[in-house]
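Worksheet: one structure, shown below.
Here the complex is missing a single protein chain, while all its other protein chains stay put.
Let's look at subunit A:
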Amino acid sequence: MSGSGLDPTFTSLPYRQLGDAALARARELGVTHADFRFERVRYQHLGVRDGVLQGASDREDLGFAVRVIHRGAWGFASGVVLTTDEAVRLADAAVAVALVAAEMTSSPVEIAPEPVYDDVTWISPYEVNPLEVPTADKAEVLIDWTNRLRTGAAVDHASASLEQVQENKYYADLAGTRTTQQRVRLHPAFEAMGAGADTFDSMASIAPPAGRGWEYLTDRSLYDWDDEIEQVPELLAEKLKAPSVQAGTYDLVIHPSNLWLTIHESIGHATELDRALGYEANYAGTSFATYDKLNTLQYGSGVMNVTGDRTVEHGLASIGYDDEGVETQSWDIVRDGVLVGYQLDRAMGHMKPELNGGRSNGCAYADSPGHIPIQRMANVSLQPAQDGPSTEELISRVERGIYVVGDKSWSIDMQRFNFQFTGQRFYTITDGELVGQVRDVAYQATTTDFWNSMEAVGGPETWVLGGAFNCGKAQPGQVASVSHGCPTSLFRNVRILNTNDEAGH
């Protein structure tokens, strides 16, 4: 199947009948809102180690859910038996849950209004669905990658993996919206491992996951896998011989393959309104970017402009309509360094009607038919400077610094103040020139200090759409995919740790 239409093996499923039955029952029970979501999510994982296919597994989540607002409380029930009797039973169960919850609900739930979309379809742009490519062909590519990596003298072992997802959703609600959607994403990855005299280390691909099809691995204009596989063994060899960094304060030039993750943690999560209002306090945490700081918080320097976007082509969080039937949008989160927007779902939109014209900006998402839609992250991206500098120009502005490429370890506190990141490789910059790699580097900062220390963002030619498959949030826990675009950027006076020193070694 190519990206030309909805998958007929999904459209042949009885979601319309089930949805009609569930919503009719919910209406009978007198709910103020009901929505029905039917999903089929197909996954395939391939793992290769040292030229041998270690494991291949396919998984498919298929089921449906009924969500209601009844007597001012949410109720939710999900199941997997595809009968109208079960759809009716789940509507009953969702209402029963709402009745239990209503006894303890002091703030009645209401949701922001949204136009009705009557039977609309949205399909993400891709050419070849990776799940339709023979598994043996895909395994052959990964095996070839690890074999080629292992030809490097410094490489003792090599691994590769490929995650693929096809997500189909049907949504219907009592207001009359019905949406049917399909999207595809994939995450190819590889890593080479080696040992030096008294150390071992690894070097991983910096290729981002993408909302694309199998063409991502075959079209060199989309990503040049061959070039990176050729470079990684030498990069690892250099890393194994590199000196350990001297802890201290350095200027940093950060490549998009690393900066996307810093954006994700320190801007993406911090500007989720549910967190800012306390609705994630027990688990994922709250945010320093509280609502009273809207339009006043100097989040970063004047060159900082960040957008939320669920419409960008090939974004992992891109879709036509969210899991509450809201048409997706693009909007400003930080403009000229100042906090100006948040990510919203319909409940949050109702709480803060002064935002986005009283409408959700389309950030509701559930990762499976068995989970409740919650406010999840849009593609949150740092904008480049038109006519901005190249990466080389940014490096040339640094007298004593470090150039950071690729992501590795990441951690941030529950209000998104204090973070610490590592990377794949770090190059010393001396007098505007790259000198060579250093090891054992982590950078640590407070979010607003860090973004206010950003002196320059690169031009559009330095901008890359990075991202992740595995963003966790909520209770019960859910996983979401999200992209973050950014240019190479220059930061002044950032704290660098030596991880060996930190370990006491």
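Worth pointing out:
Rule of thumb we're sticking to: a residue touches a chain if its C-beta (ideal position, glycine included) is under 8 Å from a C-beta of that chain, and two chains touch if they have at least 3 such contacts; residues count from 1.
Following the convention adopted for this analysis, contacts and distances are computed from a predicted model.
Remark: of the listed names "ABC transporter substrate-binding protein", "Putative Zn-dependent protease", "3-oxoacyl-[acyl-carrier-protein] synthase 2" or "Pitrilysin family protein", the one matching the undisplayed chain in UniProt is "Putative Zn-dependent protease". When you scan A:63, A:211 or A:320 for touch with the missing chain, the hit is A:63. Considering A:245, A:372, A:429 or A:482, the position touching the chain not shown turns out to be A:372 (whole complex). Of the listed residues A:120, A:297 or A:414, the one in contact with the hidden chain in the full complex is A:414. Screening A:146, A:422, A:437 or A:462 for touch with the missing chain picks out A:422. Checked against the full complex, the candidates A:97, A:184, A:263 or A:438 give a single residue touching the omitted chain, namely A:97.
Residue positions on subunit A in contact with the hidden chain: 45, 47, 49, 52-63, 73-83, 85-86, 89, 93-94, 96-98, 100-101, 103-107, 134-136, 139, 156-157, 193, 195, 198-200, 202, 277-283, 285-286, 288, 369-372, 374, 409-418, 420, 422, 440, 442, 444, 446, 472, 475-477, 495, 497, 499-500, 502-505, in rising order.
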